[in-house]
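Okay, so here's the structure we're looking at.
Excluded from the complex is one protein chain; the other protein chains are retained at their positions.
Chain IDs A, B and C follow the sequence of writing; residue 1 opens each chain.
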């Protein structure tokens, strides 16, 4: 066992607790946006792949890294965009009083 | 800045988040027990003082350490005891139907 | 162990910490519609900061590949984010899990070949998990997306001893990880591990019916998160661990919520071949039902004070949400109170109905969940069931033999009268008959939800406005 592992374990346990706490507070109303948002967030694996793609440590590493960057970046962009698109649609009572209002 | 500091900062931030999350969920009903419990928990500084008290690194260290151990241990014992004592008293409707029941 | 780090690394570290905080806040703010978009913003800020900071990492020496990958990724991301219709959200989600997991798997692979043969044992464990989870989630999610999109055939592919075969595949992959932990120089195993995981992903999902996909997708979601967290263990990057853990727990919780609401176990979802039943029980023996036309429906609705609308998968399938909105607006302007009853697993993914109705611009304070609305049904003169079936099936309360027994349902049968919009007497996802349709108080409005409700709307709008009506 290494210090790094020790640290990682602590971080993981604490973060999982937080995840449990905050996510149980998300109402069913927003479960679909929740899915797409957490999705975008976990695309942070970007930081791992960026280093590989730029580290000039053999063409294979560069290639794998670049593909990974591509995949993650796709998730980042699409994830945030679609989440925001969904959330924009959620409205309070006011709006639909005048019907025919198209979702902005 | 050292790796240790980096780690400590992460732990501190995450733990504070958790603290905020769980404690905002404690109902006013239990705020007094909450005080005494967190109190007992923070007496975990015991682990720090134990090492000093036992490390045979000069009589001053030993002395300071021992006093610290004494102080923390007092909090541990009294904190848990009184919290449990309070919580034992909280009852659902059933109990007081037959009046004169003395708190166990 | 005072290991000092350079000013630049310190800065990067702190930015990562800030990013982690942003991510947590993002999810925290998602707890209410009014703050949700702020949450997205927080997430974007964190992501942007982390990305930029990483580019300053000393190990990065050449940027052209990074630039290309980022551009291409964005180029694909924008359409995926902006053009995908709301009804295709489940597929899109599955697809992005596939991408995320692929990234994790590839990074793991690269790390292995960079650091072999001297990889510290615990690191190797994490790396192995990262790769296995990554690649099985990759193919699994692709399959799921394919099934939902109808590219892969939806019908579950089941044969005897299937579970054994699958477990064997997964098992051997894990065993080889173990061997690599013992001696990382046995590099030959690595490709086999990858292959095994890829195959297992396919096998896992191929046996599951399309309707169960949402649960599986959430499960895969938590795998993807876990795999990202493992990547964090390998690179000891705390931000990765945190984000991974958040993603993982969200996936896990959602799948648990779904299973609960369906009153089923993970095992049942993964190995039950539930979808198969769906296929089998497709047709049900005919029994007399009262059917009704659009015009009469319009009159019944117009005659009542409180109407509760219960949307289900059928509304999604028919894209009828806009018609439903029009209808409810019409009724409300005619002084009739309209409420929407949303079952947690109505539709095909968590929150499915909420998103569709929001898209159709129905205010969310008009939507009520199970517990809130169930006491109201007895007060409703009419309940309009739009393409919902299982979630309003009384068998869940009464018939212990039924596959959905114990699943909490909307007590539509307690209402004063019920109108059910569906195309036929065919059963829903659970593939079982629904007593509700045969009740005295129930009338069937047969037809495609969108078109038939369109007719109801026309009828209503043709009716003369009532006097002295105000909301």
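Annotations for the structure displayed:
The definition used in the following text is that contacts are C-beta pairs under 8 Å (C-beta built on N, C-alpha and C of every residue); 3 or more make two chains touch, one makes a residue touch a chain.
Source: prediction; values computed, not measured.
One chain is missing from the display, and on chain A it is touched by residues 1-4, 6-7, 9-10, 13-14, 17. Even with one chain removed from view, chain B keeps its contact list with that chain: residues 1-5, 7-8, 11-12, 15-16, 18-20, 22-58, 60-62, 64-96, 99, 101-103.
The rule is short, and it goes like this: only the chains that are shown with their structure count from here on.
With centres set at the average Cα position, the gap from chain B to chain C is 41 Å. Between chain A and chain C the centroid-to-centroid distance comes to 15 Å (mean Cα coordinates, whole Å). Chain A and chain B have Cα centroids lying 36 Å from one another.
The residues of chain C that reach two or more other chains are 1, 24, 238, 242, listed in rising order. Shown for chain A are the residues that touch two or more other chains, namely 7, 11, 15, 18, 22.
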